[in-house]
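A single protein chain has been omitted from the complex, and every remaining protein chain is retained in its original position.
In order of appearance the chains are A, B and C, and numbering begins at 1 in each one.
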Amino acid sequence: MAMTGVLRPGHVQIRVMDLDAGVHHYRDVLGLEEMGRDASGRVFLRAWDERDHHSIILRAADRAGMDFFGFKVDSAATLDKLEADLRDWGLKTERIPAGELLETGERVRFEIPSGHLIELYADKTFVGNQLGQVDPKPYSTRFDTGIAPMRFDHALLYGPNVDQVLELFTKVLGFHLAEYVTLPGSDIPGALWLCCSNKAHDIAFVIHPEPGKLHHVSFYMESIDRVFRAGDIMAAHDVKVDIGPTRHGVTRGGTIYAWDPSGNRFETFSGGNSSYPDQPPIRWTWEGLGEGGGLDVVHRKMHETFLTVVT
Amino acid sequence: MAMTGVLRPGHVQIRVMDLDAGVHHYRDVLGLEEMGRDASGRVFLRAWDERDHHSIILRAADRAGMDFFGFKVDSAATLDKLEADLRDWGLKTERIPAGELLETGERVRFEIPSGHLIELYADKTFVGNQLGQVDPKPYSTRFDTGIAPMRFDHALLYGPNVDQVLELFTKVLGFHLAEYVTLPGSDIPGALWLCCSNKAHDIAFVIHPEPGKLHHVSFYMESIDRVFRAGDIMAAHDVKVDIGPTRHGVTRGGTIYAWDPSGNRFETFSGGNSSYPDQPPIRWTWEGLGEGGGLDVVHRKMHETFLTVVT
Amino acid sequence: MAMTGVLRPGHVQIRVMDLDAGVHHYRDVLGLEEMGRDASGRVFLRAWDERDHHSIILRAADRAGMDFFGFKVDSAATLDKLEADLRDWGLKTERIPAGELLETGERVRFEIPSGHLIELYADKTFVGNQLGQVDPKPYSTRFDTGIAPMRFDHALLYGPNVDQVLELFTKVLGFHLAEYVTLPGSDIPGALWLCCSNKAHDIAFVIHPEPGKLHHVSFYMESIDRVFRAGDIMAAHDVKVDIGPTRHGVTRGGTIYAWDPSGNRFETFSGGNSSYPDQPPIRWTWEGLGEGGGLDVVHRKMHETFLTVVT
Partner (left out) sequence: MAMTGVLRPGHVQIRVMDLDAGVHHYRDVLGLEEMGRDASGRVFLRAWDERDHHSIILRAADRAGMDFFGFKVDSAATLDKLEADLRDWGLKTERIPAGELLETGERVRFEIPSGHLIELYADKTFVGNQLGQVDPKPYSTRFDTGIAPMRFDHALLYGPNVDQVLELFTKVLGFHLAEYVTLPGSDIPGALWLCCSNKAHDIAFVIHPEPGKLHHVSFYMESIDRVFRAGDIMAAHDVKVDIGPTRHGVTRGGTIYAWDPSGNRFETFSGGNSSYPDQPPIRWTWEGLGEGGGLDVVHRKMHETFLTVVT
């Protein structure tokens, strides 16, 4: 009861085309802590307010994008239960052995109708944040190292079959729909903001012909003030910015969208709505997403890159 | 799965000794919206980002304090199930008929071992916030009316039998323990911060000989900047302030504690930790709560009023 | 000694093509206080932390733009002295009688080489801000009415002969140059940020073939947080936004550029550099203004409207 089942976004594996440049970006510019590397050369990082071993995994590859996105669940029993439910719903599932990711237990992997690999897992080593678990300290220099997000917060994924994704996440995985966009002149959902918590969202989807694409990985900032400061730090490191600082109408969060050196979009994000499963979702029309400020409250227009640039 | 069972703090009935003064405080100074009054004269209010009909109920009485605290649950089935579980655990439960509170369904009320009346309910009229449910507007003047919290966030309650309260909330109601304080020189919990979401907490308890006491009702602010501004507005209305602006070490939220005209403490609060049931709770020693900054990071001392002034 | 001579921007008369729409914008959206109207129908307004009678004057006209910009000087003696100095420098000056603007003394008006009418005056009725002059109150609801800038801060003007303007302001009027932009591939100043205080600037100029043009009138906000909030309020009133929220590299202030209903650009601005006359000015190359982030730190590009849209 209360918080059960799927708990939160736990990790995402991002493909980078130059590992050193990727590490520089996520570790030195964004300010994540490097937690380790594995035999295959993957780099594991985490943000300062996270308590599990890592959240971001960088893998060198010849094209950018996302390999997989993992949610932590509350127990091994839930993992088994959800695996059975996923199969009942018609998906194939695969068990990835414990240890394939550093400090991470067995994972259940499945491809969803949008073409993305999603994983569930129940175990990742708890390491605590820098403040400690007993009489925690009030401050760590990690709070001011680079852009310094608190946590990996969510991702926005692009692919087909958004209606099936909606059914999967809400009927099988227990998420609720917080906000959605209907396609032009219709009631058909073309974009979804889905939650397994009372955050503004934990994962989001936009309809797109090509499957398995990444729109952005998002990092939560302490305040709007620090989203704004993130823009200065991006500039100092010549990070290419897409949109913002501005506010999204959808989620009502403050945001900057920018690109890592491989062209993967990332977001620094703060504030925004809370959501609960008993509340009817907020509906955005297609015009509302653009001219209505759903994407960009301040400029109230569709930015062309929002719909076209994915990895 | 995900968010189930008990969802969130839904309402709290506060006793005020002068109803007009109380309404002035909560409506005009704090900036809550008055949603209605009932035949008995109770006044129903809510904060600008809440979507149900009301959260704060003021009742004229000859002493200050809290009558009851209600949590919304996800369904009538959950309400039945939790009622049965509460009885199994040994509590008496009472059904309050629908409509006894404006726009609110049937409530299950029970007295917990700390002497507080807690309620569960599954229905309260959804009214939406001022922004609307379709292509919501980006701004309401409600955001800048008075202190203008986003929501009623939690309460801190004082009473005996905190160990039994811990068992009740975690074993029966499905909450997780985010942080706790152990009594001097012991491992016995003397204070609890309990969550049914991934907020820093949804309800908290401190051990106290007298049952059923209210320490404070808390309101969530958009930012630290606005907690600070709340102090200006309190001053303009001659609201008596207890502690802050400062940061709590416990929850890591920015805070001001102050008193309403009847002497009920309220808090304006922002930021702070997220919490999840899989994470071990943070432990504070008694010294950590005081000299360690658990109560007041900046001043790192126990404030005498924290332990002695309740209603 | 210390602060002498020209003290600060005191007023600006803005032409609006629909007076009611203009008043709605500056009074209801921006949140300025209407202080009076004169027989000719001009509307006088001021921001909440200003202490003189008014700073913004709206005049109905058939084209947008700025009629004149006035600086307050410290005394009638300074007014006489500067008038003589201006004549010595070769400008014609005109005395506008006291009372021609509400609550304002005699003004010395002159046209500068960029084609703008600038005025100096020594007297405008001190009315104090809403907080009072003895044991001032800590808060006024004016702080949260509309966008709620603290003050009219500066203007950016476009016109020819920027080199002569530089000489006039620094040699005759006692300003210092805080920052400047050199024209492409040269050392010739093409843009000037000039100060009579230790603010980031009090008036600025950009070289432009057409004389007497207004780029923007700027209003100072309490914080970056409130610049960001201004964007929400603009959106709620469907104010068309040009650039921002972002940071200017020049002045290092947080900014939004937007347009009033007549097409006059205005700015909400916060933070930024201090400046002093003993410090060498900061130089921006033409590329630095664009790709170097002088205009827009976050996006590091020249926005076409910056150079082309003026009134």
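The definition used in the following text is that a contact is a pair of C-beta atoms (placed from the backbone, for glycine too) under 8 Å apart; a residue touches a chain by one contact, two chains touch by 3 or more.
This structure is a prediction, so every number in the text was calculated from the model and none was measured.
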item: Neighbouring displayed chains - absent chain, whole complex; value: A, B, C
item: Given C:I57, C:L101 or C:I224, the one touching the chain that is not displayed; value: C:I224
item: Full-complex contact with the absent chain, from A:D67, A:D163 or A:D232; value: A:D232
item: Residues from chain B at the interface with the omitted partner, ascending; value: 223-225, 228, 231-232, 234-235, 238, 241, 244-247, 254, 256, 293, 297-300
item: Positions on chain A where the hidden chain makes contact; value: 137-140, 143-145, 223, 225-226, 229, 232-233, 235-236
item: Chain C residues that touch the omitted chain in the full complex; value: 1-8, 49, 51, 72, 74, 78, 82, 126, 133-136, 138, 151, 173-176, 195-199, 222-225, 247, 249, 252, 271, 273-274, 276-280, 282-285, 287-288, 292-294, 297
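In this text, only the chains that are shown with their structure count from here on.
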item: Distance between the centres, which are taken as Cα means, of chain B and chain A, whole angstrom; value: 30
item: Separation of chain A from chain C, taking each centre as the mean of its C-alpha atoms, in whole Å; value: 43
item: Length of the line joining the C-alpha centres of chain B and chain C, rounded to whole Å; value: 47
item: Residues of chain C whose C-beta touches two or more other chains; value: 223, 225, 232, 235
